[in-house]
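All protein chains but one are shown in place.
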Amino acid sequence: MIAQQLLNALFLGAVYALFALGYTLIFGVLDILNLAHAAVYMIAAFAGYSLVADGLPLPLAAVLAIVMAGVIGILLDRVAFAPLRQRNAGTLVPLISSIGVAIVIGAIARGIYGIDERHFVEGGLDATPIHLGPVTFTSVEALILGTAIGLMLALSYVLRATTLGRNIRAVAQDRIAAALLGVDIERTIAATFFISSALGGAAGILTGLEYNAVSLDMGAQIELKGLAVIVLGGMGSITGAVIGGFAIGIVETLAVAYGLSAWRDALTFGVMFVILVARPAGIFGARALRSA
Amino acid sequence: MNLGTFYAQHSRLIDEIGINALLALSLSVSLQAGQLALAQAAFAGIAAYVSAIASMQFGVPLPASIAVAILASALAAAALAYPVRRLRGIFLAIATIGFGEILRVVLNNLDVTGGAEGLSGIPNDVTTPIIYGALVLVAIVLAIVARTKFALAVALTREDENAARGVGVDVGSVRFASLVLGGAIAGLAGALYAHAFYFLAPTDFGFPRMEQILVWCVIGGVTSPIGGVLGAVFLSVLPEVIRPLADFREITNGLILLGVILFVPNGLSTLWAKRGS
Partner (left out) sequence: MAAELRLAGIGVRYGGVHALDDVSLAVRPGAVFGLIGPNGAGKTTLINATTGFAKLAAGTIHLGDRRIDGLPPHRIARAGIARTYQNIRLFGKLDVRTNLAAGAFTHAGRMSDDDARALLQRAGVPELALDATSATLPYGDQRRLEIARALAAQPSTLMLDEPAAGMNPAETARLVETIRAIAAAGIGVLLIEHDMSLVRAACDDVVVLNFGAVLARGTPAEIVQDPAVIDAYLGSSAEHAS
């Protein structure tokens, strides 16, 4: 029983972690909250759905949609954040411009796809249960978990072992020092946005697969849950986002298991609030970006 | 068209603008002190429900139900101020957002608040003059406060907390007072909302609403006292003005928002300031 709950928490937490990593990357590098992240999550899910509906095999559709999400991330930076960076506009103003972009993305999604909920695969996905000892799961869930973990490992590799990753960590630590050391700041930030939004888009597609549903408002819930995740894990910490994601997954799964599903969100945000008050730095408390 | 028909056609919007302006003022009080405390929508929600329940279940007359509601939201603000006293910037923002979400769930689950379906049939006894009377009253109070030493303390707290402490400002008290004052004003807005629109749902005061209020304040300009009001009026009227654009309303809204923030990042009110002094 416990094992099953933990596994459910794993499936839930993996997607939360993937989404939250996007927040953490941007916060670590720019010290701001990207409130358009959930909009990218949503539109990538729609893009993935529509490519599949057009006949593309799922893996290809997913990859294309994820890349599209990354590109949107770069555009998002160019339009909403970069101009303000040059003008030293503080932390509040970029928040608002990201809201503006989120509205625009939402409007575009609505214009293209309409307001109805869509289903990744009409008639339901292959949900044959797989039994492994005490636990049961579907092939879809296994795919989702595998993809999420794979992406997180890829991120960890990039941050630890590539020049780009080193540059990202340098800019996150100290932008001025990084510039002095010859790091191309704007390009590094653009790359960070690409990665962050790609991860957010991936989370969107995986969520769409998990529930076989894609809707305009699917970002609303996870937008704030993502905040709870990064608070728990520590605002700029990669490891923290991953652990935080699973931790929130556990909180929510247990809440539902013990009959408290109506209060589930209150528990999530309650835990977040307590952490903020007691240990604002989170579990892995650091403002600098770390790699997993 | 004469004034009467104009009012009749747009009375809901006119009332909304007044209440939105109050909500914007409630947030601007916190922002003036440099606190990104995003709990105003929640405080308004608490007051709205308290006022509605007081009227409907206890038959409390309007003025008293508003007073009780303001008291409730101010107390909530005071209670919230303590655990978040050491939080700054984005951490404070997230904590207060969390508070708002917890409240939303509570409102969704209690019988007395009508759960997810909300409350309907609230006595519709708040009229446009009452709303704007309240707005004017709050504006006057804030204008008076602006001339006191407290206003200087608020500005210093916003600019540099430690330097402010160094010149004798009790920063903790300033933060507390600004949060409670903001909570009270939000409470007034919430109580008026309940009686003006006679229907409440938990989603009325959630994060989307809070986001909206924040946008009004930043678009209008955080440093100016009338900035929030300006932003609220502009962004409340805008959807009506662009209504003819039909399906392009939403994207136009977003693009205008982006345009304003990118070209006038300090807010619309600074356009006036430049022309003034």
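First chain written, first letter: the chains are A and B, and each begins at residue 1.
Basically, a contact is a pair of C-beta atoms (placed from the backbone, for glycine too) under 8 Å apart; a residue touches a chain by one contact, two chains touch by 3 or more.
Computed from a predicted structure; not experimentally measured.
Colleague: The chain left out here touches which displayed chains?
Modeller: B
Colleague: Identify the residue among B:Ala48, B:Leu87 or B:Leu156 that touches the chain left out of the display.
Modeller: Touches the omitted chain: B:Leu156.
Colleague: Touching the left-out chain: which of B:Val68, B:Val169, B:Leu200 or B:Val233?
Modeller: Final answer for the missing-chain contact: B:Val169.
Colleague: Residues on subunit B that touch the omitted chain in the whole complex?
Modeller: On the side of subunit B, residues 149, 152-153, 155-156, 159-160, 162-172 touch the unshown chain.
Everything below uses one rule, namely that only the chains that are shown with their structure count from here on.
Colleague: In their shared complex, at which residues does subunit A touch subunit B?
Modeller: 27, 31-33, 35, 79-80, 83-84, 87, 89, 91-93, 95-97, 99-104, 106-108, 110-111, 220, 223-224, 227-228, 231, 235, 262-266, 269-270, 272-273, 276-277, 280
Colleague: Per the contact definition, I'd like the list of subunit B residues that touch subunit A in the complex.
Modeller: On the subunit B side, the touching residues are 31, 36, 83-84, 86-87, 89-91, 93-95, 97-99, 101-102, 104-106, 108-109, 207-208, 211, 214-215, 218-219, 222, 247-248, 250-251, 253-255, 257-258, 261-262, 265.
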